[in-house]
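Yeah, one chain of the complex is gone here, protein chain that is, but the others are all in their spots.
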Amino acid sequence: MGSKESIIQALRSAAPQSYPKPDLSALKADSLRCGDLLEGFCKAVAASGGKTAFLEGNPEAAAKALFPDTDDIAVVPGRFGVAENGCVYLEEPEEGRRLDYFVHEALVIVLDRKEIVANMHDAYDRIGETVTGYGIFISGPSKTADIEQALVFGAHGAREVGILLK
Amino acid sequence: MSTEKHAAAARKYLKDTAKVDWQDETLWLVRGKRDRLSKQIPEWEALRDAASRIKLYSNSHLPELLEQFESHAVANGAIVHWAKDAGEYRDIIGGLLTGHGVRLFVKSKSMLSEECGLVPYLEGLGIEAVETDLGERIIQLMGLKPSHIVLPAVHIKREEVGRLFEKEMGTEPGNSDPTYLTHAARRNLRQYFLKADAAMTGGNFAVASTGEVVVCTNEGNADMGTSAAPLQIAAFGIDKIVPDRESLGVFTRLLARTATGQPVTTYTTHYSAPRKGTEFHIVIVDNGRSRILADREHFRLLNCIRCGGCMNTCPVYRRSGGYSYSHFIPGPVGVNLGMASDPDRHKGNLSACTLCHSCEMVCPAKVDLAEQIYRWRQHYHTSAGKKAISDGMAFLMGGPGRFGAGLTVGPGAMKALKAVGGHWGKGREFPDIVSSKNLESIEKQDHGK
Partner (left out) sequence: MKVALFIPCYVRAVAPSVIEASYKLLRYLGVDVAVPEGQTCCGQPMGNAGYEDEAEHLKKRFEKIFEEYDVIVGPSPSCVVYVRERYGELFRGRIYEICEYVHDVLKPTSLPGRFPHRVSLHNNCHGTRLEGLAAPSELNVPYFNKLKDLLSLVEGIEVVEPERPDECCGFGGLFSIEESAVSVKMGEDKVRRHLATGAEYVTAADSSCLMHQGGIIAAQKLPLKTIHIVEILASGL
């Protein structure tokens, strides 16, 4: 018997009573929704260490204006933002470009300001099919507190993250 | 990890009061952040309840959900492996790496790899395995083990990191600024990320309905590694299965808020297909989990999402440190997981609990952690002295005559207890046994008035 079969068999004979799948609709309906999604989102981005700005004109120029101290900036599209925690959902625009999200000094995400959902429940309802088999929520710059719990931005990924709201 | 009983190891640990207080305050700060964030979510308790129910559902439907996961993962282009135990897990990963000629291997934090002893095994195969989470890297370079599952280097002082990085990464002597040291590690680890032949992650969640593996990190180390290397491996225990993305909505709201007091981790990455031209291997591991599932008193342990919240709140863990426990996972959930894996080896941790129940109320998936420790204690006894005291009390309480007689000699008995090795008397005075007065007579006196 292969490992898979023996694991499945062990699980079948171990199975505790069958618990039903919970209905989450009441929880989702009652979940936190801030009044103004865009305002909530911008506040949450700031709390995560990121910046937001309204986009007028050229994204590359706006990105540079947001982070004037570096030339190493990736500008990428985001699908939607989440107001409760300031994260943005991104999908690789084309195969193999995902490293762009992490390897540059600054990451600038261009987002439609109407594309903000309230919370993670709404976010996961929104994702749908992923074309490239890869999707990510990003909330602010890479960070760590592994040395004496002191918060430091720029552990391995982007040191700075900005959201341009078009 | 301690090779002696928790009580003995903790006694030694407590000698350095300044360090104990610092650890306690640091961890309490994390608990405080968790409290503040959880109280901003009006539906917090409903979320915990939902998380617990989803886990109970998943863990009672594992065969279906795992097979569903596998079929989706295969359809997405991943290659799925199954490992019964730690040996198979090591063999599968070792085989993949040697088969692909991997010399340099970057990995992100995975408690499963600690559980299965992966890194020492790979080193034996001549593969350089680099931990990339900053805390894990510090611990690895120091030749230590994590003292906390989410904050692996929480017990290391910045000066120690400064000296370590001076030796390992050539940082300025005497500079122990966390920002400076973190950025030095960033530069140092970059070269490994970009050169690595393979990258591995654990998995926070595996989604049955889509075949995705979800990895949550703050540093972006998992993402750097998996976005650059030509071979990606994700390995997780069978208990990481969740039915669908709707469930992820619940868990991602709870995980970081409980673990570190953040609304969400910086990166929540969903891997389903391999990058073009690369391979994506998924290893599904049992290693004793099906045995836990079969244990009616302890199967709720599989609800655990490894957030570390129970450690931050545990008053005993905060004052005894991760290395006072014999299991590689310390704190309330570690006491239980140790017992579930090898009770005779880990029963010395059972004393490390006052049954204060704080852990159960912090736990985002409502594992009955304290209640389970109570249950283990009924089956595994930890000290002859404790048994003698318990037996003595059970005898004395057998009748009011004996109890009364016991109280009459009470003051002497307390001193005797001290003499036979009870440690009550160090730093704490004995209570006075006041009297053996017949309290029941208050009723008669009262009614006689």
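Letters A and B name the chains as they come in the text, with residue numbers starting at 1 for each one.
Just so it is clear, contacts are C-beta pairs under 8 Å (C-beta built on N, C-alpha and C of every residue); 3 or more make two chains touch, one makes a residue touch a chain.
Not measured: the values here are computed from a predicted model.
*Asks:* Checking the contacts here: which visible chains does the omitted one touch?
*Replies:* B
*Asks:* Which of B:N287, B:T313, B:S326 or B:S341 sits in contact with the chain that's absent?
*Replies:* Checking each option in B:N287, B:T313, B:S326 or B:S341, the one touching the absent chain turns out to be B:T313.
*Asks:* In the full complex, which residues of chain B touch the absent chain?
*Replies:* Its contact residues with the unshown chain are 6-7, 10-11, 14, 20, 24, 28, 35, 38-39, 41-42, 44-45, 313, 315-316, 319-320, 350-358, 360-362, 374, 377-383, 385-387, 389-391, 393-394, 396-400, 403, 407, 410, 417, 422-424, 426-435, 437, 439-440, 442-443, 446.
As a working rule, only the chains that are shown with their structure count from here on.
*Asks:* Using mean CA coordinates as chain centres, what's the chain A-chain B distance in Å?
*Replies:* It comes to 26 Å between the two C-alpha centres.
*Asks:* Within their complex, state which residues of chain B touch chain A.
*Replies:* Interface residues on chain B, with respect to chain A: 26, 29-30, 40-43, 46-47, 50, 53-54, 56-57, 59-63, 66-67, 70, 76-77, 82-84, 88, 132-135, 138, 151-154, 156-158, 161, 178-179, 181-183, 185-186, 189-190, 193, 218-221, 223-224, 227-228, 238, 243, 245-250, 252-253, 260, 262-277, 284, 286, 290-291, 293-294, 296, 299.
*Asks:* Which bits of chain A are touching chain B when the two form their complex?
*Replies:* Within the complex, chain A touches chain B at residues 2-4, 6-8, 10-22, 24, 26-28, 30-32, 44, 47-48, 82, 84-87, 95-96, 98-99, 101-103, 119-125, 127, 130, 132-150, 152, 154-158.
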